[in-house]
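Note that one protein chain of the assembly has been removed; the remaining protein chains are unaltered in position.
Per-chain residue numbering starts at 1, and chain names A, B and C are given in the order in which the chains are listed.
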Amino acid sequence: MCRLLAYIGTPVNLESILCKPEHSLIVQSYKPREMLQGTVNADGYGIGWYDLKKGSEPFIYKSIIPIWNDTNLESISRYVESNNILAYIRSATSGQALDMSNAQPFKYKNLSFIHNGRVEKFKKTLYRPMRTNLTDEIYSWIGGTTDSEHIFAMILNHLTTNPDKTIEQALHVTLLELQEMAFSYDTSILANLVVSDGKRLVASRYAVKQQAPTLYWVQDDANFPNSVIIASEPLFTGNWQPCPENSIISVGEECDIELLQI
Amino acid sequence: MCRLLAYIGTPVNLESILCKPEHSLIVQSYKPREMLQGTVNADGYGIGWYDLKKGSEPFIYKSIIPIWNDTNLESISRYVESNNILAYIRSATSGQALDMSNAQPFKYKNLSFIHNGRVEKFKKTLYRPMRTNLTDEIYSWIGGTTDSEHIFAMILNHLTTNPDKTIEQALHVTLLELQEMAFSYDTSILANLVVSDGKRLVASRYAVKQQAPTLYWVQDDANFPNSVIIASEPLFTGNWQPCPENSIISVGEECDIELLQI
Amino acid sequence: MCRLLAYIGTPVNLESILCKPEHSLIVQSYKPREMLQGTVNADGYGIGWYDLKKGSEPFIYKSIIPIWNDTNLESISRYVESNNILAYIRSATSGQALDMSNAQPFKYKNLSFIHNGRVEKFKKTLYRPMRTNLTDEIYSWIGGTTDSEHIFAMILNHLTTNPDKTIEQALHVTLLELQEMAFSYDTSILANLVVSDGKRLVASRYAVKQQAPTLYWVQDDANFPNSVIIASEPLFTGNWQPCPENSIISVGEECDIELLQI
Partner (left out) sequence: MCRLLAYIGTPVNLESILCKPEHSLIVQSYKPREMLQGTVNADGYGIGWYDLKKGSEPFIYKSIIPIWNDTNLESISRYVESNNILAYIRSATSGQALDMSNAQPFKYKNLSFIHNGRVEKFKKTLYRPMRTNLTDEIYSWIGGTTDSEHIFAMILNHLTTNPDKTIEQALHVTLLELQEMAFSYDTSILANLVVSDGKRLVASRYAVKQQAPTLYWVQDDANFPNSVIIASEPLFTGNWQPCPENSIISVGEECDIELLQI
């Protein structure tokens, strides 16, 4: 069912947030604690990060092998430093291909995206309807076949057709559309996700007709001052707050948090 | 631009047709002779074969690494014996992902399919129109993002909605539809392909607004009695016949050949 | 710590033994029951099988991705039929590379080999000593860097220098040598393994200075008449017998079982 994390705040070494915590994503890949479905997250992983001095586009690194097996991770996590990071370990929906195109994070221009959850029976239910209203640009941008990428595409569709919309607004309306679609096509949806534009993080904990997966945040932890970390499971002992179900959590450049109940 | 081969006839060991010929697909992967675009075919490969005693569904083996690097090929080609074989080495369209989902042959129930060619600027031109008229079943069956799989989907759409149609007929009408679309959306198409149902091979050499890639066949070669081999490039010195441009070549269980000019 | 199985008897479809049992190796890859170390077996897998009509050499198929992710498995397991099969799912020793060269089964001429266990701190202890007495032929045959392959190399060294030795004898003396080395170099060894020559299976459950991993066999199960299956964990409910610790189990072409206490 995937596990994710997002970091915003004082620039940190990727290693410190991704590898070193006692219940890091590496540990969660083989021994997650709060998964409602599935047992391991060994179907690849990915990282996204920003360095605005080098442009507004995120940097993305993905792999289709288990995170614990990737010999490149040591160097990448030791080298990368960022104030805005997404990371993700995958538990692929059975029957979906283990393709790089389906690995997260996804990116579009300056935006990056990770998703923990699923559209139940996606290919048989919302796959086609979710594509119907996409502009040609977003339609042809889709590179894979996951429900996750299609949720991101719906958000992008709002943002590109209404440039005045904020990410929060685009996410909000997308979740409402998904809710409606879930009822029309008789399916269920889990939509814990994070969108970043390199300056802020916008996350949701959301479900339709199921219990939402867990999502937590911690602010200004002693080891990560001036930061907010959002994660599927607490990475270490600390003052982790559960995100309310069916809410949008938005964290700005000053690590200010806003919560919106949907 | 890919290279392909298809075999029908007396059961042969896969090795004899795939690996041993002097200008085998292995050689063509790094030193093709008649490629009009691209230089190597190192973006993976795939094999499909039938054994009707074990059911009507084809057996498919695919890899995303160059054929010369796959250490499994030795055992697989030594073990497999079949009277109906497709094989394929890939030169991926730039920008398309090196995903297993995009590797050929594709299969649907008892049918398998390989394609050498491309729809020019596929994602920007025919990607969306080619999907419009698909039934939900075929639409949701599509597992990747290649032009090739979409051509197969159009053929399957005809076959599943008109169970009386022959493969030749479904292929013929698909090629005509593609031609019309190419003109409507101002693009070009190369469509050398082979469809098999385990009993016969139906191939086309076809192009719209470009020169068709090469395609040859040889019948009853001394080393392959009672057989027809179709290939992008002759595999060995022999009585290879160039397929006419814009034609459909159909080979039946008795290795009888029919040619249809489109 | 890996899980393994071996089959000898009436020819069966690979699928029936590898994929269909309720506690198959696929299930054991993410939910093993009797692992003493490690939690999952997701570091690749491999299969070996024989078809003596096609020669005495085993056929080997390996992959470095988790068995549940390999889209080729469906066709291979549906196609392959054999009376002598080895299969294996890997939990790599931490720090060892996820390389095809380190994937099992290993093969040498007509022999194939799988190993569940480890030499503790192999690289720092027995790596060099185990190579010292190898003939040049066996020394240069080694293709990877695992303790497993080196145990097989020691067995091969006995068999190639003493063509009269049986596999049982070569295995027996190898285990005794390993025991001695373990004491000399102050390390421990787990050596559950199977060697096949296509005609019989020779297995061991063996440990030095640790508890041996589990190993079971079942004979003439109702669903697999005229057969013996050896496995790390019972694949299904049945009359599974635990192999005694520190024993060699040998199964002949008539499915006759011999047990030798070491």
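The definition used in the following text is that contacts are C-beta pairs under 8 Å (C-beta built on N, C-alpha and C of every residue); 3 or more make two chains touch, one makes a residue touch a chain.
Computed from a prediction, not measured in an experiment: that's the story for all the values here.
For the omitted chain, the shown partners it touches in the full complex are A, B, C.
Touching the chain that is not shown, out of B:L18, B:I64, B:I230 or B:I249: B:I64 (per the contact rule at the top). Of the listed residues C:T39, C:T145, C:T166 or C:S188, the one in contact with the hidden chain in the full complex is C:T145. The residue from A:Y61, A:F122 or A:F152 that touches the chain not shown here is A:Y61.
For chain A, the residues touching the absent chain in the complete assembly are 51, 54-55, 57-63, 71-72, 75-76, 78-80, 100. Interface with the hidden chain, as seen from chain C, comprises residues 97-102, 123-124, 127-128, 136, 139-140, 142-145.
Where chain B meets the missing chain, the touching residues are 30-31, 39-40, 42-43, 64-66, 69, 71, 92, 97-98.
As a convention for this text, only the chains that are shown with their structure count from here on.
Shared contact partners of chain A and chain B are C.
Homomeric contact chain A/chain C is classed as same-residue, with over half of its interface positions used by both copies. The angle of the rotation superposing chain B on chain C, based on CA atoms and rounded to the nearest 5, is 180 degrees.
The multi-chain contact residues of chain C, meaning those touching 2 or more other chains, are 71.
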